[in-house]
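Just one protein chain is left out here, and the rest sit where they should.
So, chain A:
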Amino acid sequence: MSPASVFVCLSLTLLSDYPVIRVKPDNSGVVTDGVKHSMNPFCEIAVEEAVKLKEKKFIKEVVAVSCGPTQVTETIRTALAMGCDRGIHVEVSGKDYEAMGPLQIAKIFAALAKKEEASLVILGKQAIDDDCNQTGQMTAALLDWPQGTFASEVTIDGEKVKVVREIDGGLETIKISMPAVLTADLRLNTPRYATLPNIMKAKKKKIANMKPADLGVDMVSRVEVLRVDEPPTRLAGVKVETVDDLVAKLKANGTI
């Protein structure tokens, strides 16, 4: 049974063009209004890998999926312009969106993957705004599918996938059976530009719309954010003249 469809799951992240992201005055979160959002860079890499696999004829169809408010359709369109065949937009907005975390997203992706009989689910390894690095792993666990995370190389070999993973000690190569979940790491590939002809063609591709309830997913979060603070401002240092002075100062403020 050759792989039918691959799901690429995208996340829309904060991508500020200006250097500083600010914490909201009530410390409940980070200011997102007016800050430019864009497709998560690791998700771009995931899309590229999926499209590449399709070009090599290992898979028949690439579906781009994303959860969030209307804005995420732009992200899905970018994925379509890069070569995905169709998209699915799972609408989550307002309070549900603010509380949405990796577990809720993973539940949605898992439900969709089962419903549409995907053979591979590819995600970016983590979102660059919250750095959770959980969605891929949770999706695999919910589906009880094998996972190849932090992939820097993916090869399809019949019914199995060979994944070279980037780990702290170096590179680990594993072979897992499909259906499986993969998460893309930085060096997996260099995403292509969406060319203008493809951007215009993407207009005609379909994006289906649905809600989490349609998939039987409850969006209630088990996590409550208590407080968000900026890291302490870096204070100026103090210059001393001699080593003795340094030792004295370190002793005085209790460091040694």
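The rule is short, and it goes like this: contacts are C-beta pairs under 8 Å (C-beta built on N, C-alpha and C of every residue); 3 or more make two chains touch, one makes a residue touch a chain; residues count from 1.
Following the convention adopted for this analysis, contacts and distances are computed from a predicted model.
According to its UniProt record, the chain left out of view corresponds to "Zgc:85777" among "CCR4-NOT transcription complex subunit 11", "dolichyl-diphosphooligosaccharide--protein glycotransferase", "Eukaryotic translation initiation factor 3 subunit L" or "Zgc:85777". From the set A:A99, A:C132, A:I156 or A:L186, the residue in touch with the chain omitted from the display is A:L186, counting the whole complex. Across A:C9, A:L53, A:C67 or A:A81, the single residue that touches the chain missing here is A:A81.
Residues touching the missing chain, restricted to chain A, are 13-21, 23, 35-36, 38, 41, 74, 77-78, 81, 128-129, 131, 166, 168, 186, 193-200, 202-203, 230-231, 234 (touch as defined at the top).
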